[in-house]
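Everything below concerns the one structure shown next.
One protein chain omitted, others in place.
Coming up: chain A.
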């Protein structure tokens, strides 16, 4: 967890909550006190020794960190580079999402909040939130798009078993963006005792920065693990998939100011960039305001948010976190676009060559390997953000294995 506030990096949020021209806090006045309370306190709380100690202890004993950095030998042979997989799929609850929810639940407790709300797309963030609420005894309401509830049913039941109330979002496209709208509405109506655990590096400042700091444990570990493996803490490439962008923000965090480490961002192109069914925000979007921050948004000429599409419920979000918008705008990030088919093929390839069935989200990062010309000595770290149990139906429906 990064609590250093003295950095001058252009990739860190500035004091107004901006990354370059992206970020800010575009929220109705009714939400201002909550967001302001968080903004005024989050860095101080995160740097308190007691907070750090509890966060570290839970990550170690409850989540199972550090997650391994695994040298994927057969995958490396295939792509002609040295490929390491950061195994966030081995975390408790099956994805990187738990790092952030542990951090935020401790933050909510420090702020004296009694109730938790969250939004979820694929269900991984919802499960991670329900888990930490069960762990701490706080009430939990999770908003989830009606369509996502159908396609991610096991995760819905997981949340319910953990004691959370899952509320269907029935407006708009009935997916992640609408679940986010509903969660924001709920927060607006219950400002005093409720903390909203946003699951990605999106939303009004300070959420993108706070979530990135909680997830920065990923790159912190990559550094020392890679040094153990290779003697050098800097790889040539770090690759991660991006919906909102939390796993990527975590994997990139300690490398943002190391230009020789190339940061590769895999976005979901769905059925193709020109198909009309895509979630590739940077390719198809333009600057706008969504869910409280200025970022790149898929929208019509008239500024109406477009319904995105991806085979992965975790990636079909019409925006991208403001940090990633800035990585795109500044050229620091190398953006690649992965179709459903390319992702599913890559997921099946990993299953067969390494014995790891990845989440379909992570499969998008794996498919990016096909789009880069590696040199044999290149060291590549790929953030395997989650495991594929929840996506078996999707792989089965695809069938090409």
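Of note:
The criterion applied here is as follows: contacts are C-beta pairs under 8 Å (C-beta built on N, C-alpha and C of every residue); 3 or more make two chains touch, one makes a residue touch a chain; residues count from 1.
We take it that contacts and distances are computed from a predicted model.
The chain that is not shown carries the UniProt protein name "Tryptophan synthase alpha chain", picked from "C-type cytochrome", "Tryptophan synthase alpha chain", "Carbon-monoxide dehydrogenase small subunit" or "CRISPR-associated exonuclease Cas4". Contact with the chain not shown here comes from a single listed residue; of A:30, A:53, A:161 or A:392, that residue is A:30. Note on the undisplayed chain: of the listed residues A:81, A:102 or A:184, the one touching it is A:184. Remark: the omitted chain is touched by one listed residue; of A:290, A:338 or A:360 this is A:290. Residues 16, 24-30, 32-33, 171-172, 177, 181, 184-185, 188-192, 286-292, 294, 297, 299, 301-305 are the ones on chain A that touch the missing chain.
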